[in-house]
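Before we start, here is the structure in question, set down as structure tokens.
One protein chain omitted, others in place.
The first chain written gets the first letter, and so on, giving A, B and C; residue counts start at 1 in each chain.
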Amino acid sequence: MPSTFGNLFRISTWGESHGGGVGVVIDGCPPNIEISAEEIQIDLDRRRPGQSDIVTPRKESDTCEILSGVFEGKTLGTPIAILVRNKDQRPSSYTEMKDKYRPSHADYTYDAKYGHRAWHGGGRASARETIGRVAAAAVAKKVLAKIAPDMEILAWVDSIKDIKADVNPNTVTSEMIESNIVRTADADAVEPMIQLIKDVRAEGNSVGGVVECVVKNAPVGLGDPVFDKLDAILAQAMLSIPATKGFEVGSGFEGTQLTGAEHNDPFFMEEDRVRTASNRSGGIQGGISNGENILFRVAFKPTATIMSEQQTVSTSKEDTELKGRGRHDACVLPRAVPIVEAMTVLTLCDMALHQRAIILD
Amino acid sequence: MPSTFGNLFRISTWGESHGGGVGVVIDGCPPNIEISAEEIQIDLDRRRPGQSDIVTPRKESDTCEILSGVFEGKTLGTPIAILVRNKDQRPSSYTEMKDKYRPSHADYTYDAKYGHRAWHGGGRASARETIGRVAAAAVAKKVLAKIAPDMEILAWVDSIKDIKADVNPNTVTSEMIESNIVRTADADAVEPMIQLIKDVRAEGNSVGGVVECVVKNAPVGLGDPVFDKLDAILAQAMLSIPATKGFEVGSGFEGTQLTGAEHNDPFFMEEDRVRTASNRSGGIQGGISNGENILFRVAFKPTATIMSEQQTVSTSKEDTELKGRGRHDACVLPRAVPIVEAMTVLTLCDMALHQRAIILD
Amino acid sequence: MPSTFGNLFRISTWGESHGGGVGVVIDGCPPNIEISAEEIQIDLDRRRPGQSDIVTPRKESDTCEILSGVFEGKTLGTPIAILVRNKDQRPSSYTEMKDKYRPSHADYTYDAKYGHRAWHGGGRASARETIGRVAAAAVAKKVLAKIAPDMEILAWVDSIKDIKADVNPNTVTSEMIESNIVRTADADAVEPMIQLIKDVRAEGNSVGGVVECVVKNAPVGLGDPVFDKLDAILAQAMLSIPATKGFEVGSGFEGTQLTGAEHNDPFFMEEDRVRTASNRSGGIQGGISNGENILFRVAFKPTATIMSEQQTVSTSKEDTELKGRGRHDACVLPRAVPIVEAMTVLTLCDMALHQRAIILD
Partner (left out) sequence: MPSTFGNLFRISTWGESHGGGVGVVIDGCPPNIEISAEEIQIDLDRRRPGQSDIVTPRKESDTCEILSGVFEGKTLGTPIAILVRNKDQRPSSYTEMKDKYRPSHADYTYDAKYGHRAWHGGGRASARETIGRVAAAAVAKKVLAKIAPDMEILAWVDSIKDIKADVNPNTVTSEMIESNIVRTADADAVEPMIQLIKDVRAEGNSVGGVVECVVKNAPVGLGDPVFDKLDAILAQAMLSIPATKGFEVGSGFEGTQLTGAEHNDPFFMEEDRVRTASNRSGGIQGGISNGENILFRVAFKPTATIMSEQQTVSTSKEDTELKGRGRHDACVLPRAVPIVEAMTVLTLCDMALHQRAIILD
């Protein structure tokens, strides 16, 4: 369904960028999980606009309220509804959007699909929709902490345009990533990346890049053999994030340059644990986690909103021109990092619950 | 669910590589669609082993039987069950697999997940599972032909290892692709690709590559805004195919090297139709088709089964070595082409039906 | 899933009787449906406490807010979130419920299932949960009005305890039902029913009864042949309403007293329309609507909350006694009528959309 993700830990996000608010309903969360609005807020603050001087200066506090499903600090097992009110609306910034389709946005396709569009903002295509995902993931994280306490999920900016970070996924830490506003984990790449973002913003232009993600200490056996392969659902999860254009796991597209003899991951025993000597599988074999680090990469296109004049068409179907306005991210990557983590958390939480259901011994 | 794909046109595949057979149940197919076992057989023959001298020489006729849901040559609207019996089983080829995990296969993860494995063959991880998908897609194709008669779905081999074909997605035809056993669409690349496959096979080695796919004349408005974005579901669909490691749509990973000003697709009017001057969006904006060619690429790793000695571990958890046996594809790409097409058909058919349901005017 | 109903027009209700509020998210509503908070409010007011002197005197205005999915008075095609804040909480009325299980309520089973319970109120088992259903149905009604403008859904109180109304489903009107606070459609039964409710309330006791529902001018062909038979989903929908104990369609349990020759509904032509001479099928044959009036009945048990001393056990698992407190309905039937209608609307809307998807001609 359009706005529903997950089977057992199922979330339904709702809300447009402009309107009463945005939020999520979590249906299927186990009971007795300790959670508070404050904990959720910590994660929301990581994706919030205005958090540093390289992201959009929009001021939205994005304060969440838990409306149901939590009592005396613990989940009830019933649906958890979380609401974040919309604020700081400047519809005047958007009036031109009422009549013209912004290139490489979803304005035209929404109109073509539905014949009706919340034109004063990006509607559901807005990054604001991801608030519900991050809030739900804050809860899912607590569920996973009970099931797989050693599991750690870390995403970071691997590249912005042609600036590539040099990061070892086996040693990367949350501290390394959060130590800088661009959320990369290579100290040498931080300043060049920040400078690039500031430069393109000054030009009214934008840039994209790649986010990489590692899941350490994932349980063996998550994921299902056919359509719900762990990497297939991660691919869906990542491509559901606005502005994404690609997903690769383990050796990815580069892996096609190797022969099988070079590419295969030999097994060996490390004490009583089955390990692989290399990890071109990216921690997933046959769609199921094998206990090695789960590794994948997600491509984000350059932000579609730019300040230069662009050729486009009007809603009355005439050629015209449009110049971007409003306050936007010249590069979404720093704020995309917590969203990539959130979708990974949601995917793994759903699969971990499924695994509990079917393994009887 | 593990073996179910689609919401309205929902398929459930079943079957192991060895056992009574493989097949599919299609639940939700519209009535009055003309279909026959012969038509389905045509598509199955395109993915069949033994069809040329660069694919596995296994001889399996893969003859399908329609067990239900079709009467007097037309669908009834009730579930369509399709069965393909397994044949040509040589369990002796597999006895070593009972005790040792093949590197970069799903043997270990199946055992770790389920504690029980159909060891004489690849189980559900076998390419044989895809028979059900191709059979279901043969039916879905007939449904789509009624809803969107001009739509055409074409996939081809874009690269094998470092041999890259030069193909224009706007002019590629089915004839170009089917004119050669490697299923590429660049006449100059055919012989080098065939030679490469024969060479690595002679060495007991394997290669991978990239399949590209274009959907021409897709209706505008397919796909949903959030989790069921058209590209998100295509990503899941593609990563659910065995041996895939990556998916990119439109500009993909390369697109991250451009600025927004370079990357955006300007709109213009072509008579009364909204078009884009470039197509870095890959025909999808905000998760919804915009009427341009839908374009995406899928990475396939080199086949995991190779004939050289490899380090591995036994099911009793001791270090050991394993040498591949049996008859396998040294390169899955030629046979992957119809499977990529099939998953694309299934995705679009489900979304086209959904669009019919919700647009009331 | 626990709190989700419907496939294409899918609703997720959330909220406990006490807490931030209750509400619903509708995922899959067609775009361009005119709807307003005021229209939804009309339906909510029909199920509201305090609307007459035979229902609970709790004062809750139950004012709804549309948070998303509606723009310029029309649905967007995106999720519609509706919120009703909780008010008038008197947790002091419930303190005893913290430590003792109310007989024939869900207190014990919630504790047994989840190990954690929102004890100051009925949690999700509260009739308050049905607010989300009624709000969603107000939207679904507008969708159905576009698809099947002549369809009319009417429920009424058929009996309260041993007082049985004499109502002809073929001639019953909305005006007849809404003309009296008990919502029956037999003028002669109104006063006896009201008196009975007042009498049992005065005794601190309670009564149940039967609600009957007719769907007039339903399209032919709704419902699916096997598990999603129209009557099967109606049965689930009705039994999901708190306090229900039974469902029967057409001839129901009484029909078992007839022979086949007496029970069968002969077909005949009425101009160019296929009709049945009798309607023991209740408008549904083989799970699919046949164009006759859809007719079913739902049994509601006497309200579990009574004011007399009852034997029960404490949460610390000791025998004890409990006397009901708080403000409750001595008879839920009058307020159940709009809820039965709401669940019928939701069922038919989902099926009508499904039928649109699969019939291509």
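Quick note on the criterion: contacts are C-beta pairs under 8 Å (C-beta built on N, C-alpha and C of every residue); 3 or more make two chains touch, one makes a residue touch a chain.
Predicted model, so just to flag it, every value in this text is computed and none were measured.
**Q** Could you tell which one of C:43, C:265 or C:341 touches the chain left off the display?
**A** For the chain that is not drawn, the touching residue is C:265.
**Q** Which is it among C:301, C:327 or C:356 that touches the chain not included here?
**A** Only one of C:301, C:327 or C:356 touches the chain omitted from view, namely C:301.
**Q** Kindly state which of the options C:49, C:169, C:208 or C:334 is in contact with the chain not pictured.
**A** C:208
**Q** State which residues belonging to chain B touch the missing partner chain.
**A** 1-4, 10, 12-16, 19-23, 25, 27-28, 31-32, 65-69, 71-72, 74-81, 83, 113-118, 123-124
**Q** What chain C residues would touch the chain not displayed?
**A** Considering the whole complex, chain C reaches the absent chain at 1-5, 7, 13, 101, 103-106, 108-110, 112-115, 123-125, 129, 159, 161-162, 200, 205-210, 220-221, 223-229, 231-240, 242, 244-253, 255-269, 272, 274, 276-277, 280-282, 284-291, 299-306, 308, 310-313, 317-319, 355, 359, 361.
**Q** Considering the whole complex rather than only what is displayed, give the residues of chain A touching the chain that is not shown.
**A** So the residues of chain A touching the missing chain come out as 7-8, 28-33, 77-78, 143, 146-147, 225, 353-354, 356-361.
In this text, only the chains that are shown with their structure count from here on.
**Q** Suppose every chain is reduced to the average of its Cα atoms; which one is closest to the average of all protein Cα atoms?
**A** Closest chain centre to the overall C-alpha centroid: A.
**Q** Report the inter-chain centroid distance for chain A and chain B in whole angstrom, where each centroid is the mean of the CA atoms.
**A** 26
**Q** Could you grab the centroid distance between chain B and chain C? Build each centroid from C-alpha atoms only and quote it in angstrom.
**A** Between these chains, centre-to-centre, one finds 46 Å.
**Q** Spell out, as numbers or ranges, the residues of chain C touching 2 or more other chains.
**A** 28, 31-32, 77-78
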